[in-house]
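Before I ask anything, here is the structure I am working with.
Apart from one protein chain that is not included, each protein chain of the complex appears where it belongs.
Coming up: chain A.
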Amino acid sequence: MLIDPHGNAVDASGYAAPDGPALLRAFAALVTARRLNDQAYALVRQGRLAVYPSSHGQEACQVAAAQVLADGDWLFPTYRDTIAAVGRGVDPVEALSLLKGDWHCGYDPYEHNVAPHATPLATQLPHAVGVAHAARLRGEPTVVLALCGDGGTSEGDFHEALNFAAVLRAPVVFFVQNNEYAISVPLARQTAAPSLAHKGIGYGVPGERVDGNDAAALLTVLGAAVERARAGGGPQLIEAHTYRMQAHTNADDATRYRRDDEVAAWVERDPITRLEAHLRERGLLDDAQLADITAQAEHVATHLRDGLNRDVEPDPAMLFDHVYASPTPQLTEQAALVADELDREGALR
């Protein structure tokens, strides 16, 4: 921890806090992140999104993950990491394509080096190792930041990815957001390990824990891991301790498995109020700046709302276009069948 829940600087030897501009940038991103989380949640209720796994409460992790990477670095997000993808430059409307119920990820993964978000748990982690290893073989300075949750650390691919990364010395930072719950299952039922960071030990991967609601600490710890990996130091495992303030998704009922007072305790540790208090205390943020930042967040939320309110008629013919580089004869036949059905439907209208 570098900033306590009240916004006070904490002396942590060996860890230098980020400079003022970096913190201010993170704060602006946090405000936008919260606004986008709330907007997306509202859009589910309005039927514009099929489902939204919100990162409300985890925004410091999302923002820091995006901010510590350099151009050319890769991000591998999960379905709860829309905000991190947006932080790398992905248009939020496109980033939510799969959650809107589309058949594709919306954005071009190569435009910002953001992989399509992974829905199966931890399966993206070996991909992250592969991207990093390919870059390393070509002598490129790329670092890959791979995200997963506490539940994901129980999946086999988490362990295989850590092991491969260590053996290959791949420049990957595994960033686990421990938000205490895998849908309804609390951490105590997920693992008997002393911490999730401990899981690196068996693979020779250094593990580190960080306060997941302290943007300053996250920037420092993740930033150091990224630069260590870039310098050839190999992979690292970072566990951020945070909390999922809302239910798993809108389809979940969190009251069945956790108590309101537990949630209320985490309101006190909110990542945004903490950084705001700190920046104001240091004279780095005033009301006028906050108004600008809030207006900018509102602007992004409006863009998301407008984008998702736009009705785009999906074209069923496209379902056949990208299964293979060129369609098999069988797919060509099937696409023709659908086209014929559409023609006949059109003729009836």
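Keep this in mind: contacts are C-beta pairs under 8 Å (C-beta built on N, C-alpha and C of every residue); 3 or more make two chains touch, one makes a residue touch a chain; residues count from 1.
In this text, contacts and distances are computed from a predicted model.
Peer 1: Out of "ABC-2 type transport system permease protein", "NADH-quinone oxidoreductase subunit M", "EamA domain-containing protein" or "2-oxoisovalerate dehydrogenase subunit beta", flag the one the UniProt entry gives for the chain missing from this complex.
Peer 2: For the chain missing from the view, the UniProt record says "2-oxoisovalerate dehydrogenase subunit beta".
Peer 1: Which listed residue, A:6, A:104, A:189 or A:282, touches the chain dropped from view?
Peer 2: Considering the complete complex, A:104 is the one touching the chain left out.
Peer 1: Write down which of A:12, A:70, A:167 or A:317 is the residue touching the left-out chain.
Peer 2: Within the whole complex, the residue contacting the unshown chain is A:167.
Peer 1: Among A:135, A:272, A:285 or A:308, choose the residue that contacts the chain missing from this document, as touch is defined above.
Peer 2: For the chain that is not drawn, the touching residue is A:135.
Peer 1: Would you write out the residues of chain A that touch the absent chain, in ascending order?
Peer 2: 98, 103-105, 108-110, 115-116, 120, 123, 125-135, 137-138, 156-157, 160-161, 163-164, 167-168, 318, 321-325, 328-330
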